[in-house]
Each structure stands twice: as C-alpha cells, then as structure tokens.
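For this depiction, one protein chain was excluded, whereas all remaining protein chains were kept in their positions.
For clarity, chains are labelled A, B and C in written order, and residue numbers in each chain start from 1.
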Amino acid sequence: MGDAIAFYTLAAFILGFAILVISTRDTVHSILFLVLDFLFVAALYVLLGAEFVAVIQVLVYAGGIVVLYLFVVMLVNLKRPPEVYQDPNRRTRMGYALAGAVLVELAAIATWGYVTPPPPAAAPSAMPVTGNTEQVGWLLYTSYLIPFEVASMLLLVAMIGAIVLAKREL
Amino acid sequence: MITPTHYMLLSAALFIIGVVGVLVRRNIIIIFMSIELILNAVNINLVALSNQLQNQVGQVFAIFVIAVAAAEAAVGLGIILAFYRNKETVNIDEMNLMRW
Amino acid sequence: MVDNFVIPLLQIVIVLNATLVGVTYMVLLERKVIAWAQSRLGPMRVGPYGILQPIADVIKLMIKEDITPARADRWVFTAAPIIAVVPAFIVYAVIPFGETAHLFGRTITLYITDINVGLLYIVSVASVGVYGIILAGYSSNSKYPLLASLRASAQLISYEVAVTLTLVSVILMAGSLSMVSIVHAQRDAGFWFAFVQPIAFGIFLVGGLAETNRAPFDLPEAEQELTGGFHTEYSGMRFALFFLAEYANMIVVSSVATTLFLGGWLRPFPNVAALAFLDVIPDWTWFLAKSFVFLYVFIWVRATLPRYRYDQLMRLGWKFLIPLAIVNLVVTGFVKVLAG
Partner (left out) sequence: MFDTDELVLNMGPQHPSTHGVLRVVLRLDGEKVVDADVVIGYLHRGIEKLSENRSWTQIILLTDRMDYVAAATSNVGYCETVEKLMQLEVPRRARYVRTILCELQRIASHCLWVGTHAMDIGAMTVFLYAFRERELILDLFEDFCGARLTYNSMRIGGLPLDIPPGWDKKVLEFCRIMDSKLDEYEALLTHNRIWLERTRGIGVIDGEDAAGLGLCGPALRGSGIARDVRKDEPYAAYDELEFDIPLGAAGDTYDRYLVRMEEFRQSLRIIRQATEGIPEGPIVGKVPRLIKPAAGETYHAIESPKGELGFFIVSDGKSTNPYRFRVRPPSFCNLQGLRRLVRGHLVADVVALIGSLDIVLGEVDR
C-alpha cells in the first residue's frame, strides 16, 4: 500500500514536471523543472532499492549536466525569443500523432508483452559482497570492466570535443 | 501491488513526453533536455527490471546511460555554443545550412 | 512507534534548531574573531560583549522590506534562496555528531540516519545547492549578480571535482561510504585519516573554502568587484536565507572534514590506552571541538588572505588541485593493493 502511494505520487510528479519541461516558454524555468524531475526520478530509484544509482542521478544529472545546461542558457543571452521563427514545412501535428502512436505501441507492449521473468539467475549469489553500492561496484569492475573503460574513454573524448567546440581560439 | 508493468508504463509515458519535446519544440536547448528525459525513461526501465530480477546489471547499465548522457550533454552544448556564436540563434528551424 | 517516529522526529528538530542557532552564532563568532584579528572589538552593544547580536540581526533581517526588483524573474527569484538553503540543511541528516547516548533508559544514536551511501549523498545534495546561486544571479536581471553567478557555477563545479576525488581516497581507506563506518574505520585503524592522507586533507580544506565561497575564494560575492555578488538584489528574509545557507554549508564542510579526516567523535589518539581517561568527555564534545577548529581556521583565513582572481582560481583548481588529487588517489590505491 505504502509502495503504491509512493509510486503513484512520484510518477505523477515525474510526468507532471516532464510535461512542464517541454511546455514552458522560458528556458530557465524549463531547466528548473528538469532538475525537479530528475530529483523525483532519483526518489523513484530509492524506492526501487537502487540507492547508488539514485545518488549518481542527483550528483551527475542534477548537479552536473543540468548545471551545464543552465550555464549555456546564461551564456546565450538571447536578444529575441528563440522560437519566433517556424519553418513553413514543419509538421507539428504530425509530431504529436507519431508520438501518440509510439505511446500506444509501447503501452501495448508493456501491458501485454511482458512475461513474468524466470527466477533470478545465479549470478547475484556468486557475488562476494552485499549491499547495493558494493554489488554495483563489483559488477562494474569485474564483468563490465571493458564497457566501463570504454565509457571513461567516451567521456574523455567528449570532454576534448566539448573544449574544441566551445573554445574560441585554441 | 506495483509490478514492473507499472514502471514500464511510467517509463513509456516519460519517453513519449521526451519524444514530443524533440518533435515539437524548436529551441534546441529544450530538445536536448527532452533527450535527457528519454534517457531517464530508459533508466527507470532498467532499474525497475533490475529490482524485479534481483540483479544489479540493470543498475550498471543505468550508470553507463548516465555517463553517455554526460558525454552527450557536453558535446551537444559545445555545438550549441559554437552554433550560437555564428548564427546568434538556438532555433533549429533556422539551422538549415550544412555549412557556412 | 516511539522508536520509529518520535525519536527521529526529535532528532531532526534538535539538529535543525541547533544548526540554526549555530549558524547565527557562527556569524557572531566570525565578526568577533575578525574584529580581534584587526584590533577591533566587534559587536559590543547588544547584550554583554554583544552576545545577543545574532538575535538582533535575525529580527532586523526579518522585519526588513523584501524587495523584488522590477523585471526580475519573480518565481525564480523567490525560489533561488530556498533552493540554496534546503540542501544546506538536509545534509545534516547523515552527519554523525557522536555514536550513541543513553537517555531515559533508551539508547539513542547521535545521528539522524546512517545510510550506506552517506558520503555520496552529501556530495550530491551539496551539488544541488549550486542552483540557488546560479538562479539568484540569473533571475535578478542585473549584471553584477549575473557575472557573479557565472563565476560561482564554474567555481563550484570545478572544485567539486577536486573535493570528490579526495573523498574517494578516504573511501578507499575506510572501505565504506557510510559516515559512521568511516569513523569506525578510523577507530579500528587507530589513527585519524588526516595523518595518512595529508594531501587529501589539504585539498579538501582548500576545496572546502572554495565550495563555501569563503575567502580567498569568495569571488561570487566579491564585494569590491561585484558589489556583493549573486545576492546583490536580495534584501530582508530572502537575503538572510542565502546567509544561512552559506554558514550552514561552512558547518557542513567542517563537520565532514572532522568525520573524514579527524576521526569524527573519537578522542585524540584513539589507540593509546593511556589516554582512556579522556573517554569521560562525551563523544559529541570532541566532534564539536574539532569542527570548531575548522570553523576558526575558515575565519582566520578570511582575516588574513587577499582574494584570488577568477582565472587564477580556475588554474589552481584544474591545474594543481585536481592533478594532485588524482595522483593521491592512485598512490592510495597502489598502497592499498600492495599492503593487502
């Protein structure tokens, strides 16, 4: 019961703020709603027993990425509203329609396509550690070491790329 | 009782909100933020299933997704800044040239 | 019922109130210490030796007119101080002021909660506090606050990297993210981590000064350059909230430094049995005393040093502190592996 209340509340906040993010005119307000949205998603992760991901969500998303967005919005202090011009060939209604179609499809898959999974594999029990953070760390540094290194490489490349793009003269 | 289906539906709804943002808005910064929403929708799915399966692999992938999102934001915002410097706009409908 | 609801609630109320009072008296302490450093007396009028000054200050701030500048972004302008102050206070949830106390036949923990990602929780919550500063600058619709908030956001993000890296070294030593376990690890090891991680300790202190916008890194509120920085346009209670957030953050930084590097509530030399008579003193006293030392150092530094310039601050952060923190982390890892 408590779970259900928590889930529905969080879900309502997540979706509500998500709608505000894409519907608000003012970019800065939109970013604020995005932060709130991420915080509620983090709360959802806590509900799911994934504290580590929740904290990373707040640390990286809310504390890092979105600050970057805010920074960019403040740097591009726009003289005119960003969305006054509209491409005459733009099909906004088509966009809504397509999105609606995808939603129906996804909902259908989620509702009827979901099969109760087989009982948990033996993998977790093989882990010598307990606790969410330890288990995630264990997986990251054993089975997923190569993807982990690739991700770090990706971040490095992105960092260099961002510097090259944003810096005026190198 | 909250089943993974509930989480999947939530995730699908969030995903669609993101898709609508990408398709409908013209401010490229908002479009980027919609992409972040989509990535979050995926993460909710991953974490929910990880919880259901009692297997932390889903959370590991969620962390990878966050890392990729960080990379995407850094490069994407770099592009926005570089573009803004040249064209003084963040409206994607005005971004209709391949080069200048 | 009592254990699950009443006691935690009481803990929260006590910690919050203690923090609020602590913050107001922190301001008085700062004024007094700086005054003494500068051969002045400091506040002397309200109460004996000015000890009631904080109360007068609070009353003054509360009854002052609350001005919203014309053409400011009204909602964001109102939200910014709240966003700044809330993270500063919810961090206290995981700070262990002591281990346990016995009261009315119950054993009460001297921390509100101990979660197993405690340290990461502190870092992540603190990173949200940046928004208060950025949004305050942005929404004021004024140039000086805007410049200040751009500075602030860049500064806080940069120094967060260095500080988090030093925290990772400590986590390596302790083998846990939980604040209580970190103190226990120091107890079991028999030494404070400041002695085995002096570089991390130093970087944490410098980074802590920068994270709390204290001199010599007080660029976002550099009075002489930016006429007060991001809160230039704020007045009354909303200004007080920024003030509160800043000093609460100072206390957080000193508490975290105490927990991670100076053995939290442990007495000095926890492994020397000859000093066991010191255990008479309650453990939270040690914690408060150690935190006080940090706070004093913060004030002392402010009275002594000039201010860095923005680019020098960035250079110090990125080209010195972060590489040093990484080297320290790698060395710690190697030592840890080689030692067993």
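Methods note: a residue touches a chain if its C-beta (ideal position, glycine included) is under 8 Å from a C-beta of that chain, and two chains touch if they have at least 3 such contacts.
Quick caveat, the model's predicted, so the values are computed rather than measured.
S.K.: Among C:30, C:99, C:218 or C:233, which residue is in contact with the omitted chain in the full complex?
M.R.: In the complete complex, the chain left out is touched by residue C:218.
S.K.: May I ask you to list the residues on chain C that touch the chain which is not drawn?
M.R.: 34, 37-40, 143-144, 147, 151, 215-216, 218-219, 222-227, 303-312
Here is the rule we go by: only the chains that are shown with their structure count from here on.
S.K.: Measuring centre to centre with CA averages, how many angstrom lie between chain A and chain B?
M.R.: Comparing mean C-alpha positions, chain B is 6 Å from chain A.
S.K.: What whole-Å value do you get for the distance between chain B and chain C if each is reduced to the mean of its CA atoms?
M.R.: Centre-to-centre distance between chain B and chain C: 33 Å.
S.K.: Out of chain A, which residues touch more than one other chain, so two or more?
M.R.: Counting only residues that touch two or more other chains, chain A contributes 52, 56, 64, 71, 75, 132.
S.K.: What are the residue numbers in chain C that touch two or more other chains?
M.R.: None at all.
S.K.: What residues on chain B touch chain A, complex-wise?
M.R.: 1-2, 4-21, 23-27, 29-30, 32-34, 36-37, 40, 43-44, 47-57, 59-60, 62-64, 66-75, 77-82, 84-85, 88-91, 93-94, 96
S.K.: Which chain A residues qualify as touching chain C in the complex?
M.R.: It is residues 26, 28-29, 32, 35, 39, 51-52, 55-56, 58-59, 62-64, 67, 70-71, 74-75, 131-133 of chain A that touch chain C.
S.K.: Chain B touches which residues of chain A in the complex?
M.R.: Within the complex, chain A touches chain B at residues 3-4, 7, 11, 14-15, 18-19, 21-22, 27, 30-31, 34, 37-38, 41, 44-45, 48-50, 52-53, 56-57, 60-61, 64-66, 68-69, 71-73, 75-76, 78-79, 82-87, 90, 92, 95-96, 98-100, 102-103, 106-107, 110-111, 114, 117, 120-121, 123-124, 132, 135-136, 139-140, 143-144, 147-148, 151-152, 154-155, 157-159, 161-166, 168.
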